[in-house]
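Single-structure report; data block below.
For this depiction, one protein chain was excluded, whereas all remaining protein chains were kept in their positions.
And now, chain A:
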Amino acid sequence: MSTFDFLVLYWPRLLSGTGITIAQFLLAAVLGVAVSLCMGLLKLSHNPVLRGAAVTYIEVFRGTSLVVQLYWIFFVLPLFGLSIEKFTAGYVAVGLNIGAYGAELVRGGILSVPKGQWEAALAINMSPAKRMRRIILPQALVNMLPPWGNLMIELLKGTALVSLISVADLMFEARQINASTYLSAQTFGVALIIYYILSRFMVTPFMRWLERHMARKLGKA
């Protein structure tokens, strides 16, 4: 079978797989950003209990493998009465994992805001929450966006692992098609190209645009 015939026959399944991959990516990204912010701020907290919780979270999720976390969430949590559907388990595991890496970026970004900004906000009598929201975080965001671009690529690649718990993403469809046709070069080759297009022509340009857009908003470009 030529590659063209192969595509004609299997494009609907590859397309639906790509759709699931994109959905997993977006949901995991939202969760990952939320977790990063939360844990990054907690790690800077003066309360030792909160700080300890954040440090533990970050070390556990960065010290173990995403595959282990995924299996633990999907196979072990139900034993504690917390049954999660596989689609949810997939993006939750990927999001929690990326959140631990992102938390360090958030922390670094916040620490990179010059001290004068903190003092100025204090001088005009802003509450700590308002100071964080209106003065510190926007500047921290601009500083940390470049490494976030790489992290988003890692996130997209991480979503391929949800196929291990049978979420029908692109990776899963490719394995299924390969198992029934043995056309491995075509199947996995097309899947590789789709992932490449997603990361190089969608995720990366979007992150670059976001970097420029945020920098302009702060009057830095």
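As a convention for this text, a residue touches a chain if its C-beta (ideal position, glycine included) is under 8 Å from a C-beta of that chain, and two chains touch if they have at least 3 such contacts; residues count from 1.
Here is the rule we use: contacts and distances are computed from a predicted model.
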{"item": "Chain left out of the displayed complex - its UniProt protein name, from \"Dissimilatory sulfite reductase subunit A\", \"Heme exporter protein D\", \"Ectoine/hydroxyectoine ABC transporter permease subunit EhuD\" or \"NADH-quinone oxidoreductase subunit N\"", "value": "\"Ectoine/hydroxyectoine ABC transporter permease subunit EhuD\""}
{"item": "Given A:Leu27, A:Ala121 or A:Ala160, the one touching the chain that is not displayed", "value": "A:Ala160"}
{"item": "Given A:Lys86, A:Arg134 or A:Arg200, the one touching the chain that is not displayed", "value": "A:Arg200"}
{"item": "Contacting the left-out chain in the complete assembly, out of A:Thr3, A:Ser45, A:Ser127 or A:Ser184", "value": "A:Ser184"}
{"item": "Absent-chain interface as seen on chain A, which is shown", "value": "59-60, 63-69, 71-72, 75-76, 79-80, 153, 156-158, 160-161, 163-164, 171, 174-175, 178, 182-185, 188-189, 191-192, 195-196, 199-200, 204"}
